[in-house]
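The structure under discussion is supplied below as structure tokens; questions concerning it will follow.
Removed from the display is one protein chain of the complex; every other protein chain stays in position.
Now for subunit A:
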Amino acid sequence: MNALTAPGFPEEQVRARARHGTAEVFPHPATYGARLFGPSPAAAPPQDDLDRARVVPPVFMPQRLEKLIDLAREPEFGDVDLTTRAGGLTARLPLYLSAFGSTRAGSGDLALHASRQAARLGIPMVIGENMIPVHGYRRADDTTRSALLARVEAYLEAAPEGTGGVVVQQSTEDADSEVWNLLYSDPATRPLLETGRLAFELKTGQGAKPGLGGMTVVGREEAARLARRFTVQEVFGPDDDHRLRCATPGTFTDEILRQQLRFMRNNFPRARTWVKFHPGRDIAHAARTAWAAGADAVTVDGAEGGTGWAPGVFLDQVGLPLAECLRRIGRPAGCLLATGGMWEGGRVLRALALGATAVGLGRAALIAVDEDPEHGLERLADSIALELRLLISALGKYTVTGLDADDLWWPADPATTASADPAHPADDRSGDVSGDRSGAQAGAPEGTS
């Protein structure tokens, strides 16, 4: 396949996991007994602050003793229960399939394959905004299935009873198309409603371009068709066949958010209510407001997130990193979900330890399905699940909810701390500590408490 590329994302590692699953958690077995292992010098540099934190098991483990008493035998990593309640839905793993948006990468066959695999994994699936304004919905005179309904059906066919669920986003343009209304009364979604597995996600923003609405690149012809619902701009030049289609981000104040959530709960009482925020500087206030208004889940999309098209300046320079979002939120007052650069167990565990109940797979899921449409996402999830079991049991814990911030430690910032810089060992021995450096060291132990 390899139709997709994701520069800046550990694409090769994700593709390897999609092919080999849990085998990728370990060094190649042929090297066993023949090579001495230590910290890998070739390890990918940390993507961000969240990746810098080390997972730090204690020596004494009272919770392991509890598990030992419970089992009447020594607990093993296989005893870790990864089942969680994510936004009112039961997830077999602390994972869910993030929205892909209405980009070309996110619709069509790849998304269908991802839906089936998410269903088989028993994890919730979020379907992105703007599917209906862009791709349409089934109408009385149109028997073809819309992209959205096709994904719902693919999921339902494969989902084990009682697990997972389908979460459907609605943006401002979706509201015009009344996406939630259409779905809530569609017989196709009745099996989800009757089993409490339908949720609606109010989308207020996204990590890839905080403060902006959705953007996609469309051809000239499609642009003409969409021009009534969206702003379409010729940013690529008048002679280029491509056009930029922009959705509006929507206006929110705390009162608008509170009332929209009430409205959702009132109009769709049998659906769960999720809210997705971009990594805004007032993320803690926003999350508190949403939980207080009865949101079943708050999703925070870190600035590292995004399957979507975005201006370079936004990808590189705008929005809070996920770690800072989680730090600002602190102990969550409700179910917190996190997305942004998730693809392996370590980063997932760090997000869980910082308060998330489950994390979303976006780009990683798309790449995995692109690598192997039948089982790529399942293998990727299996590898993450194994790493989580290993890590959580190493921490002396056996449930996802047992994790907390004590399980992480941030080393001093290598960029500002001389002693952590192996390139200048002589400086450390000389005792010649400059004012600059001691200042940096004084400020270094951020997040270690």
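Assume a residue touches a chain if its C-beta (ideal position, glycine included) is under 8 Å from a C-beta of that chain, and two chains touch if they have at least 3 such contacts; residues count from 1.
Just so it is clear, contacts and distances are computed from a predicted model.
Per the UniProt record, the absent chain's protein name among "ABC-2 type transporter transmembrane domain-containing protein", "Carbon-monoxide dehydrogenase small subunit", "Cell division protein FtsX" or "Asparagine synthetase A" is "Asparagine synthetase A". The chain that is not drawn here is touched, among residues A:178, A:221 or A:234, by A:178. The hidden chain makes contact, of the residues A:109, A:157, A:255 or A:374, with A:255. Checked against the hidden chain, the listed residues A:58, A:162, A:219 or A:294 yield one contact partner: A:294. Of the residues in subunit A, those that touch the hidden partner chain are 139, 170, 172-173, 175-176, 178, 181-182, 184-185, 187, 190, 202, 250-252, 255-256, 258-260, 262-269, 294.
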